[in-house]
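Below: one structure in structure tokens.
Removed: one protein chain of the complex. Kept in place: all other protein chains.
The block that comes next holds subunit A.
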Amino acid sequence: MANDTNTKMKVFSAGFWRENPVLILLLGMCPTLAVTTGVNASLTMGLTVIFVLTCANIVVSLMRNLLKPHIRILMFTLTISTFVTIADLVLKAYLPDMSDKLGPYIPLIIVNCLIICRAEACASKSPIGTSIIDALGMGLGFTATLVALGAIRELFGTGKLMGFEILHTTANGGWYTPWAGMIMPVGAFVTLGLMLAGVNLVNRKLESKK
């Protein structure tokens, strides 16, 4: 029994560092780069992805014995697009501003490689419990990375975090000149590149210690 919980913990924690979808596996890059202009947008995107990923993993896991190899990708994307449509309509109804801001990137979750990868690598092979744990771990790891990236970009790009001013900007009589490049596409690519380099450095240090 202890062994069982142990493996479950391992599956759950994999998404955070060892197999972090963005930093290690390089999956789901499009939303990562596009919506991380601020913490709020990153968080909304992350939570939507967790919802879609969990639901899709459950359904794929339930129908895994019926899947034929050549139509599996089609089945995955159809399942995912159903849940994305639900999420899109819910966002439109309750958070219209955020829905406008994220625009086409919510429907684009359908083709997010992260979700398809988890359906293929985990849910189509494992029972429902493991699939849910895997989805939650991966989803939380994804969200954490997105929020971190969003925080860095929002902080340096506007001097604010979630709308509160942290660095005193010159516009309000302070000392910090907002760095507009961070909000633009350049900031996304370069920040993520440097983050990946940092992860590589840390991993190498950890390995040499062993």
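Basically, a residue touches a chain if its C-beta (ideal position, glycine included) is under 8 Å from a C-beta of that chain, and two chains touch if they have at least 3 such contacts; residues count from 1.
Heads up, the rule we're going with is that contacts and distances are computed from a predicted model.
Taking the options "Glycolate oxidase subunit GlcE", "Thiol:disulfide interchange protein DsbE", "Radical SAM protein" or "Ion-translocating oxidoreductase complex subunit A" in turn, only "Ion-translocating oxidoreductase complex subunit A" matches the UniProt protein name of the chain that is not displayed. Contact with the chain that does not appear here is found for just one residue of A:Met9, A:Ala171 or A:Val186, A:Val186. Touching the missing chain, out of A:Met9, A:Leu78 or A:Ala171, is residue A:Leu78. Where subunit A meets the omitted chain, the residues involved are 26-27, 29-30, 33-34, 73-74, 77-78, 81-82, 84-85, 88-89, 103-104, 107-108, 110-113, 116, 181, 184-190, 192-194, 196-198, 200-201, 204.
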